[in-house]
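All protein chains but one are shown in place.
And then chain A:
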Amino acid sequence: MRTDAVLTLTQWLSPAFPVGAFTYSHGLEAAFEAGWIKTSADLETWLTDLLTLGSAHADAHFVAAAYHARVPLAEVDRAARAFAPCRERLLEAEAQGRAFCDVVGHVWDADLAGLTYPVALGRAVAIEGLPLELSLTLYLQAFVSNLVSAAQRLGPIGQTEAQRVIRTLSPICEETAREAADGELTHIASSSFLSDIAAMKHETQRSRIFRT
């Protein structure tokens, strides 16, 4: 049984898909706490950076690298783990990856186990024969939507502004997807240093509602 590619992808990347995305803030909780993000404009800039030169840019490359599998999948996965800048980023990749492998493995009868989230997604996209660039775009938009929704719980970001941020970032998601589609591991880089530091600071944050 084959279903439409878009339907499969929107199911996998929907906030309702049980990978627990809503429990991770990717360091946003610490960034709000430190006052590094205060407004929806700050949030938009922060997320733009993650997409163009930061962690989301890197993760999109790992999705594509797993899809192409020019090097053994285990090696791509090891690289994804080694590239995690801190423990909570590794947790996001491992815990969501475990859940994704589990559900997609059972429901789609796919041979997936023990992979980090971007690598598991890239592999699943290849197994199901789904279009890579669309998968990357939707993956990045899901990443953005999840963090915008986290930001709404963390600061004074209204629902209209929140949707405006997601809309503004959509073309950037497409652009990053195009750039990352080669999945060349040697191109992977991330320069969102203070975002990584925020994720590290979150480890010792006193009151927290998110796991990361």
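In this section, a residue touches a chain if its C-beta (ideal position, glycine included) is under 8 Å from a C-beta of that chain, and two chains touch if they have at least 3 such contacts; residues count from 1.
By our rule, contacts and distances are computed from a predicted model.
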- [ ] Out of "Urease accessory protein UreD", "Ferredoxin", "FAD/FMN-containing dehydrogenase" or "YeeE/YedE family protein", flag the one the UniProt entry gives for the chain missing from this complex.
- [x] "Urease accessory protein UreD"
Task: Residue in contact with the excluded chain [from A:T3, A:T45 or A:Q159] - done: A:T45
Task: Among A:S40, A:T116 or A:S190, residue touching the chain not depicted - done: A:S190
Open item on the list: What does the interface between chain A and the hidden chain look like in terms of residue numbers?
Closed with: 31, 34, 36-37, 42, 45-46, 49-50, 53-54, 58, 78-79, 82-88, 90, 186-201, 203-204
